[in-house]
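The other protein chains are all here in position, but one chain of the complex has been omitted.
Per-chain residue numbering starts at 1, and chain names A and B are given in the order in which the chains are listed.
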Amino acid sequence: MTGWLAAALSIFALVVVLAAIHVPFGDYMARVYSSTHHSRLERVTYRVVGVDPDADQRWPVYLRSVLIFSVLSVVALYAMLRLAPMLPLANGKDAMLPMQSLNTAISFVTNTNWQSYSGESLGYLVQMAGLAVQNFWSAAVGMAVVVALIRGLARTNTDRLGNFWVDLVRGVYRILLPIAFVFAVVLMVFGVIQNFSDTTVATLGGGEQLLPGGPVASQEAIKDLGTNGGGFFNANSAHPFENPTPLTNLIEILLLLAIPFSLPRTFGRMVGQVRQGFAILATMTILWAISVSLTVAAENAHAGVALQAAGAATEGKELRFGVPMSAVFGASTTLTSTGSVNSMHDSYTPFGGGMLIFNMGLGEVAPGGVGSGLYGMLVLAIVTVFISGLMVGRTPEYLGKKLGARQIKLASLYILVTPTLALVGTGIAMATEAGRSSMLNSGPHGLSEVLYAFTSASNNNGSAFAGLSANTDFYNIGLAVAMFLGRFLPIIFVLALAGSLASQAKVPETDGTLPTHRPQFVGLLAVVTVVLAGLVYLPALALGPIAEGLS
Amino acid sequence: MNGVTRQAWIAVRLIVVGALVLGVVYPLLVTGVGAVIASGSAKGSLVESDGEVVGSELIGQNFEGDQWFQPRPSAAGADGYDAMSSGGSNLGPNNEDLLAAVQERRAAVESQAGTGVFVPPDALTASGSGLDPHISPEYARLQVSRVAKANGLSESAVAGLVDANTAGRQLGFLGEERVNVLLLNLAIANARR
Partner (left out) sequence: MSTVSVQDAPQVKSGAFSPASLLTSLPAALRKLDPRNMVKTPVMFVVLVGSIVTTVAALLTPSVFAWSIAVWLWLTVIFANLADAVAEGRGKAQAASLRAAKRDSMARLLAADGTISEVRGVDLHIGDRVVCEAGDVIPGDGDIVEGLASIDESAITGESAPVIRESGGDRCAVTGGTKVLSDRIVISITAEPGSTFIDRMIALVEGSDRRKTPNEIALNILLASLTIVFLVAVTALAPLANYSDAPTSLVVLSALLVCLIPTTIGALLSAIGIAGMDRLVQHNVLALSGRAVEAAGDVSTLLLDKTGTITLGNRQAHELVPAPGVDIIELAHAAQLASLADTTPEGRSVVVLCKEQFGLRAQEVQDFTDAQWIGFTAQTRMSGVDHDGHQVRKGAAGSVFAWVAEQGGTVGTEVVNDVDAISAAGGTPLVVADGQRVLGVIYLKDIVKEGIAERFAQLRRMGIRTVMVTGDNPATARAIAEEAGVDDVLAEATPEDKLALIKKEQAGGRLVAMTGDGTNDAPALAQADVGVAMSTGTSAAKEAGNMVDLDSNPTKLLDVVAIGKQLLITRGSLTTFSIANDVAKYFAILPAMFVVVFPGLETLNIMRLGSSNSAILSAVIFNALVIVALIPLALRGVRYRASTSAQLLSRNLLIYGLGGLVAPFIGIKLIDLVVSQIPGIG
């Protein structure tokens, strides 16, 4: 079997499995968030934390709950990182320094999982009870927010969007935790470690090697499922203890795509029009497929003098995965706001690496992070409907909701946030010695490292052109700001949008209504997504990957 | 108690509950299950020789000398294959240091295997983790005659060991064909005795 046929079959397998699960899984999630029933464990939890699970919140209250929970999570995680040596299972590791702790705490609470530290420098307890716990919470927060937006579209004449605490707890108890558990065990069976001791071995060659231990499998499963991406080890999913075989590689790609690709179905179910969800899914799939193809093609061409000399783009890639499935992972992780990597993006070809930056620049919508991907795509759908709705001679409406000044204002603000953060951050970094001195590579590739960092942080992706020395005050603080604002400003706008939509009545659909489930709209939405990102990021990309690739 | 304080209390208690349920109970449960059904792999797929642990099947290690099959170049730690310092070189596709390294590695391989031989890319580039336990069958075959000579084994015997330690694509289509360097060298060591 040729390498390309094998790669094609691998991608095909990926698509088939996703196609098979998205309907039942999406329907399941719709039931989770629509159900009025509380399980016993949930009841106990609500009683312990003091929540009335049947209270329905208005959007400002929902938002306040999100923000309070997240900010306090940052505080708790910061404290834990700082106090780690005094806690059990510290494994002899030092405490993280203040700025890096702040960066890391914000990074994990915002579902970014940017790591300016290397995983090997942290103790076991901090990883499993600090970082990995936020992998659950931050993912559940993203899902709660998108569910609130879906309710805004589905409900009429109400100011109620649901209960954040209930959505949060259900997301964890009914979706993330059970699946993470199953796949932690599966990954463990295939070689991912789960223990609490480092092992020193005398190597065959007569040397000594210290093999790290740790509760990796339990963290690995939620790291991908929750599109978090913070690796237990520095090498992330390239590390053989995190991702030991081609099969686990495929499973991890599946895990990081599973929820984002199934949520459109949940959306379709909850608004009562499955085809609307399918249109969103189709848009995401098209963009994903194009991006994966281009990335794989670029890596296969192995442009760049060093890679040409080596004969393949294998620098920074694991032999067991091969170039194509490394590129598929790379494209998928940057399109899902996951940010875990199974190969070093900094060593990708100019266009391959540029594609990864552009993927994040799309705003993490194809299919995007858990929850955040769908709400991002729905905001883009609203903008698309607005422009194309005008072209059919009606003041635009989406799913029967009129898109007036308030809705467009919120959608516009949403779209403004991440490009502004990414480009302003990159601009400041390139204008200051503090920003420039962290680059490993020189020339356009160095610029790409900085652009990657701020694009990744602003869009809550978390992967890196890791040559950049990010553990400096400049980057720890700058990227923390980008991550925090890049997460919560959009959430504020989305929930306000949800509130304004929920309060509306539904306009009935007529032949004069712009259909938003047809291929025409799917194509248009995909084009709008690409063009908006393209227009904004093109000048910066021109001086980074494009300049490098065309030289 | 106003709304903000009330919600803050809920948040604090939920964070504590989460730390216990998700941060302690869940990983310990996974550990427990692992101990029962996957004890070998959960511990790190350790490889033993004569009752001594010599490494992990999954983690590459340095081998000094012509008698060993050489792994890929590694960027983990100063000397490579430092398992506590995983990572890649992060050098860009046009990086001059990377180009120099590639040329140097090619020269090193060619000096032993003959000038002008095809040197597979994995022999010239470092992996992402720096701990890649595998090399390509092509790179292994390139090393056969050197290893055979250094160990006093016949080339066909060594080539046979290479074949025996070559894993095909998983399920027939996943990943790449590869040779586990530690297991191959272990077989060499056993054959030498």
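Here is the rule we go by: a contact is a pair of C-beta atoms (placed from the backbone, for glycine too) under 8 Å apart; a residue touches a chain by one contact, two chains touch by 3 or more.
The structure displayed is predicted, hence computed values, not measured ones.
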{"item": "Neighbouring shown chains of the undisplayed chain, as defined at the top", "value": "A"}
{"item": "Absent-chain contact - pick from A:S118, A:T158, A:Q308 or A:S412", "value": "A:S412"}
{"item": "Residue among A:G142, A:G389 or A:G462 that touches the chain left out of view", "value": "A:G389"}
{"item": "Residue among A:L211, A:A282, A:L447 or A:L495 touching the omitted chain", "value": "A:L447"}
{"item": "Contact set of chain A toward the excluded chain (per top definition)", "value": "383, 386-395, 400, 403-405, 407-409, 411-413, 415-416, 419-420, 423-424, 426-428, 430-431, 436, 444, 447, 505-508, 510-515, 518, 520, 524, 531, 535-540, 542-543, 546-547, 549-551"}
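Note that only the chains that are shown with their structure count from here on.
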{"item": "Touch list for chain B against partner chain A, complex", "value": "3-4, 6-15, 17-19, 21-24, 26-27, 29-31, 33-34, 37-38, 41-46, 49, 52-56, 58-65, 68, 72, 76, 81, 83-96, 98-99, 102-103, 106, 119-122, 124-136, 169-176, 178, 182, 185-186, 189"}
{"item": "Residues of chain A touching chain B in the complex", "value": "1, 3, 5-6, 9-10, 13, 45, 48-51, 61, 64-65, 68-69, 72-73, 76, 118, 120, 128-130, 132-133, 136-137, 165, 168-169, 172, 177, 180-181, 184-185, 188-196, 198-199, 201-207, 209-213, 215, 217-219, 233-235, 238-241, 244-247, 249-250, 302-307, 309-322, 325-326, 341-344, 346-350, 353, 440-441, 443, 445, 448, 465-467, 548, 551"}
